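One structure is given here, and the rest of the page talks about it.
Only one protein chain is missing from this complex, and each of the others stays in its spot.
And then subunit A:
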Amino acid sequence: MAPIVEFIDVSKTYPVRGDTGAFEALSGITLAVEAGTISAVIGGSGAGKSTLVRMINALERPSSGRVLVEGADITTLRPKQVRELRTRIGMVFQQFNLLSSRTVYGNIGFALESAGVARAAHRDRIAELLHFVGLAEKAWAYPGELSGGQKQRVGIARALAANPRILLADEATSALDPQTTNDVLRLLKKVNEELGITVVVITHEMDVVRKIADRVAVLDRGRLIEEGSVYDIFAEPRTELTASFVATAMHNTPSVEDAAALSGSYPGRLVAVGVGDRRRIGAVLAEAVRATDVGFEFAYGGISALGGRSVGSLTLELTGPDAQVDAVIAALREHTSVAEL
């Protein structure tokens, strides 16, 4: 099946005021989003993730390259076609962006009006949406009377109003506390699973990626530096930036300070070993203990599960003759990533 969204060699440059050059917000991005997935775009501030995702509903236009949404190139659409496209793509925002002058009912009603849904159909549809997001009793409240989590639920209900095929979530949980974040992430997952809507999540938090995404793209200063299944990215980040993002969600590799402190109590060589399913780390260690003079101790680490597969990192202290420790590290490297601290 063709991807629902495709970026083909997409670049975006902004002219810089009082400068002959231009700021390159995105350069040469090629990326596909498969229908029915939850895909995340992660990056620091200014990485270009918002610009990239806003091209899906044509709030941003690429300077070069093509963006295909359900096969149609958004750069060739006329204004009327753009508006029609947007009714098929829902969007939720970090600051919710609800109309403060309208009730919850009116806010969802506005989305229905904009999508050209007949007024007679509003009542039932709004009731259905509020039920879906768990806010049935708040129909007549104004946004100012709602908590952050409730506002975001209204935002999601509004985004779903016109039965979109795609939902864009721009830092949808970044203004929420951890508990509310989990509730909203669960709701986004439900949108994906029960309604079959493709969800594209913009975030700067790897924890969000870990909790809901199937696939993740890592952006750094306008470049796509890594893309893959969430499991692969967590198990084997190929770049330092990705590894640092992973570390923020996993807390299983010691920081430089921790490593320095640990080496006080562990005089042997400290190595951080990636743990994943079918990596056979235990077997390598058992063989080392049986056949050589190498010993080991656990100094730091953590293992959790992603989609039913374990992933994590353990920091080991390896003791024994240098040459033999080297041999054990080499044996481990055949199965997994090993970093000496």
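Quick note on the criterion: a residue touches a chain if its C-beta (ideal position, glycine included) is under 8 Å from a C-beta of that chain, and two chains touch if they have at least 3 such contacts; residues count from 1.
To be clear about the criterion, contacts and distances are computed from a predicted model.
Of "Methionine ABC transporter ATP-binding protein", "Succinate dehydrogenase iron-sulfur subunit", "NADH-quinone oxidoreductase subunit N" or "Glutamyl-tRNA(Gln) amidotransferase subunit A", only "Methionine ABC transporter ATP-binding protein" is the UniProt protein name of the chain excluded from the display.
Shown as candidates are A:5, A:98 or A:243; the residue that touches the absent chain is A:98.
Among A:18, A:144 or A:307, only A:144 touches the chain left out of the display.
Here the missing chain is touched by one residue of A:40, A:74 or A:89, and it is A:89. Mapped onto subunit A, the interface with the missing chain covers residues 57, 59, 83-87, 89-91, 93, 95, 97-102, 110-111, 113-115, 142-144, 158, 161-162, 168.
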